[in-house]
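A single protein chain has been removed from this complex, and every other one stays in its place.
Up next is chain A:
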Amino acid sequence: MLRRMSELVSSFSGLHIASAGSKSVVTPSDNADLTKGGRRNQALTKPITIDSNTGEVLVRKTTGKTKVRRGQSAEEYKEQLRQYFLEEKGPTRTEEDALKMEDFDLLIEDESFDYALKQVRQKMVSYAQKYYYERDYMKCLKVSEPLLHKFEPFNKKNKIRRELEELRYMIEKSKARLELQPSR
């Protein structure tokens, strides 16, 4: 059921919002951040379905303003399904012992990897952290050094300073420990 936007906005603006557990209502003009007796406004709103096929809903934000949460067309969803089931092969699966050196070697060569994404960096650093934890300092070093090289160009406005510091820390400690115990 598709309703006209103007119709919906007007119906929403006149909506009475029931407060939790009581039959009383507050008017939409009440600011969401007002406090009553030192307590934040606990008013409830119900999302209004605009399009029951796409999941488009009208909600009220914490600021009190209304916001349309855009729906998802059948085509858009189909594309997500394709990505999810075919490309991503479902959710990320990480079995025990799954972080292997040979996989890292392949991944580090993958030019399509976007190191600007935190999740990508986090995934790659996991190899170094795992070897560090396992006290396999040779492998930790082998992983940390190329990662530092890959990460450095993305340190815009010092935003990934901590990540770089960790890599440098692992490199420094691994080198020191390898000097003491070369077998590791």
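We take it that a contact is a pair of C-beta atoms (placed from the backbone, for glycine too) under 8 Å apart; a residue touches a chain by one contact, two chains touch by 3 or more; residues count from 1.
Here is the rule we go by: contacts and distances are computed from a predicted model.
Look at the chain that isn't drawn here: its UniProt entry, checked against "Large ribosomal subunit protein mL53", "Vacuolar protein sorting-associated protein 21", "N-terminal acetyltransferase A, auxiliary subunit" or "tRNA-dihydrouridine synthase", names it "tRNA-dihydrouridine synthase".
Mapped onto chain A, contacts with the missing chain fall at residues 18, 20-22, 32, 40, 42, 44-47, 49, 52-55, 57, 59-62, 69, 71-72, 74, 76-78, 80-86, 88, 90-99, 117, 119, 122-123, 126-130, 132-135, 162, 165-166, 169-170, 173, 176-177, 180.
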